[in-house]
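After this line comes chain A, so read on.
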Amino acid sequence: MTAKTTASGVAYDVQGTQGDLARRDAAMQAFVQDFAKTAAIHMESCLRCGMCATACQFYVGTGDPKYTPINKLKPFEQAYHRHVGPFAPLYRLFGIGSNVNVEMLQEWEALLFDACSLCGRCTLACPMGIDISELIKEARHGMYKAGLVPDRLELMDRTAKAWGSPATPSDDFADIIKDAGEENGVPMNIDLPKADYVITTAPAELTEHTKALADIAKILNKIGASWTYSSEGFEASNIGYINGDLELQEKMTRKMIDNAIAIGAHTLILPECGHAYGAARWEAARWYGGKIPLKIIHMTEFLDEVVASGKITLKQIGETTSFHDPCQLARRGGVVEAPRAVLKALGLEIKELEDHGALAWCCGGGGGVVSNTRADPLRYKAFELKKKQFEGANAQRFVTACGQCRITLTLGAKHFKWDKKVESLLELVADNMIV
Partner candidate 1 sequence: MSNDQTLAAMLRQRGVSRRAFLKYSSYVASLMALPPSSAGALAEGLANARRQSVIWLSFQECTGCTESITRSHSPTLENLMFDFISLDYHHTLMAVSGEAAEKARQQAMEANKGKYIVVVDGSIPTKDGGVYSCIAGISNQQMLEETLRDAFAVVAVGSCAAFGGIPKANPNPTGAVAIKELVGDKPLINISGCPPIPEAMTGVLSYVLSFGKLPELDHLGRPKAFFGETIHDRCYRRPYYERGLFAEGFDDEGARQGYCLYKVGCKGPVTYNACATLKWNGGTSFPIQSGHGCLGCSEPDFWDQGGFYRPLPTPLGAMGPMLAGAAVAGAALGFGASLSARQHQKTFLAPPKSGEE
Partner candidate 2 sequence: MTSTCAERGKPVDPRMIEAVLGEIAAQLETFALSGECASIDLGGLPFSGRDREALDARLGRGEIQATIDLAGRSEVWETGFSGVWRVRHFDATKIIVDLVEIASIPEILRSDRRDAKLAAQRLKAALERENAVLAENAHEQ
């Protein structure tokens, strides 16, 4: 692993010992294999109108045209036209659609990883409906194969492979759960052979927000559900999904699903994590290879369910709050109403941000950006947009439903010496539940 700089002064990381050509070929092969019908249609359709730039926090934050979302796809696009598009044979015959070289890929590493949080705002801005965010995620596959991803993300990848989680070895999981139970005075279930609910976690809960582990347990205990944590397949934040490591994505998905099936759960509860929702709720079936025989829901959806069903009652807080919609949950997941219903049940008056719901700005840290310290300056530019909207909404509280968003926003607040505390929806429910 080495940090380097391209001729134009862009920092990039390199993994592995492949030669330049091998690296380029690995990327190209992965790019080429990735294209299915929808991606191909989208590759054909760009009008070069620049609308996507207006939607991208990294372009708006910096004003640098290279952060225009469609520009981040340049090498991927060239691979498409030269090898997959309907005129690819002509492109190859006449040697047009200039080929991608390793220098280009090095240059694009930062554009694909540092300057994209996979937030998908560009997709909504595109008049042709091109799902740019999805294409960037696919382009990352080739970058991973080429050993051209930010070192911090690659480190998490290797950790996840070795430990089953980028946060902690599987062997330590049971202890973390027990500790969280003791600290918060909540009885915990761990590694029960059979249960209706399996609770999964993301690194945020296993490191900074361990109270969340107890919070959900508290609620499940209250409703008298049969539930368990499991040392096997507890990790829902699928780092392969973010890094472009398809093998890891498949492995993590299968491990989590197979384990839940083995336990006989009818519901798998995903943690307060955005990408976990994208990877498990919408993509898991592809890796599982068919319909999954259990329900996969996000923590927020679960909270909405128990609150709406009246199984728990909540104290009325009676203050104003703004809600930060995690991109993968709201924009790309369709969960917009659920968190608001829960906030209302808590007696909170919602003061919406200027852009909220499906159109909310990203926290700036999604898609691995928060873990990739190299991207900090860019991330703070994005945070400023968010901060401005919070201040505009003028609410007392500031709630979200994603641990990574919460960490990103907290880091941003710290950087700008902003004294707003970012709260978790789960925590609010657990703390205000009438026992």
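Candidate entries met the following condition: all candidates are chains of the complex that A comes from, given by their letters.
The definition used in the following text is that a residue touches a chain if its C-beta (ideal position, glycine included) is under 8 Å from a C-beta of that chain, and two chains touch if they have at least 3 such contacts; residues count from 1.
In this text the structure is predicted, and so the values were computed from the model without any measurement.
Colleague: Name the candidate, out of 1 or 2, that touches chain A somewhere in the complex.
Modeller: By the stated definition of touch, the match is candidate 1.
Colleague: Taking the complex as given, what residues does chain A use to touch candidate 1?
Modeller: Residues 19, 21-22, 25, 28-29, 32-33, 35, 83-89, 92, 99.
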